[in-house]
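Mind having a look at this structure? Questions to follow.
Heads up, one of the protein chains got dropped from this complex, but the rest are sitting where they should.
For clarity, chains are labelled A and B in written order, and residue numbers in each chain start from 1.
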Amino acid sequence: MVHTEYLWFTTKQRQEIVRITDEVAAIVERSGVRDGMALVSAMHITAGVYVNDWEGGLIRDIQDWLEKLAPSGLNYRHHQTGEDNADAHLKRTVVGHQVMLPITDGRLDLGPWEQVFYAEFDGQRRKRVVVKVMGES
Amino acid sequence: MVHTEYLWFTTKQRQEIVRITDEVAAIVERSGVRDGMALVSAMHITAGVYVNDWEGGLIRDIQDWLEKLAPSGLNYRHHQTGEDNADAHLKRTVVGHQVMLPITDGRLDLGPWEQVFYAEFDGQRRKRVVVKVMGES
Partner (left out) sequence: MVHTEYLWFTTKQRQEIVRITDEVAAIVERSGVRDGMALVSAMHITAGVYVNDWEGGLIRDIQDWLEKLAPSGLNYRHHQTGEDNADAHLKRTVVGHQVMLPITDGRLDLGPWEQVFYAEFDGQRRKRVVVKVMGES
């Protein structure tokens, strides 16, 4: 049994971290899958999907830390193509671009603090995440 | 066909890397799945799960390297909430918090040196990993 939906995002800021746990949980419910897994995967290569804490301070810590590990504004080779977003490709590499979420008894089987986030690193345009649910009804 | 079990960890040290290949293999065997995949995913957001070498030197190299990439003891915003473990959230981001293991002929289909590890970055308390096996019997 497989069920697929897409989430769309157009962030106001170039970089933005958006909690999507509830949207994914609603898709799992609509899927009718009681036991299985949900793949949540960014379809654009300057965005990521990750699981971590829903705490504003930590979210900003993550953004600052990514800027330190993969700075914007450097003289990347990628920018010779006219792009200016090489750092976004690298940042999404650090946080990851997809997660597999377990589903048990018809619900996301998450730990007490696990929340799912969409991480935009080059936004302000329409971008997509695929959610594919697979398992037994 | 879906089978789910949980592994529990209470590490002695705050940071500890624990090999769990055998525990996961035993769950795969109990599942009866002959061809499919096993999701192994940390349910706490200051721990990770990864696949790499079972060599003590490399394990310490990984720990030292994570400390360099995501140092403890900095003045993280997250710590304004009373927490002191922002670095653990970042370290787990680098190593990843989950893996999907292929199962072929009823066994984990791993390369010669692949071993599965639980990576604790804020331990000394009871924490959990979900193992969900899905496939054909």
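Definition applied: contacts are C-beta pairs under 8 Å (C-beta built on N, C-alpha and C of every residue); 3 or more make two chains touch, one makes a residue touch a chain.
Small disclaimer: the values here were computed from a predicted structure and weren't measured.
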Among A:Leu7, A:Val51, A:Ala70 or A:Ala119, exactly one should touch the missing chain; which is it?
A:Ala70
Residue by residue, what part of chain B touches the chain that was omitted?
35-37, 50-53, 55-58, 60-62, 65, 69, 94-96, 99-100, 102, 104, 109-114, 134-136
Residue by residue, what part of chain A touches the chain that was omitted?
1-2, 4, 39, 41-45, 69-70, 76-81, 86, 89-90, 92-94, 96-98, 100, 128, 130, 132, 134
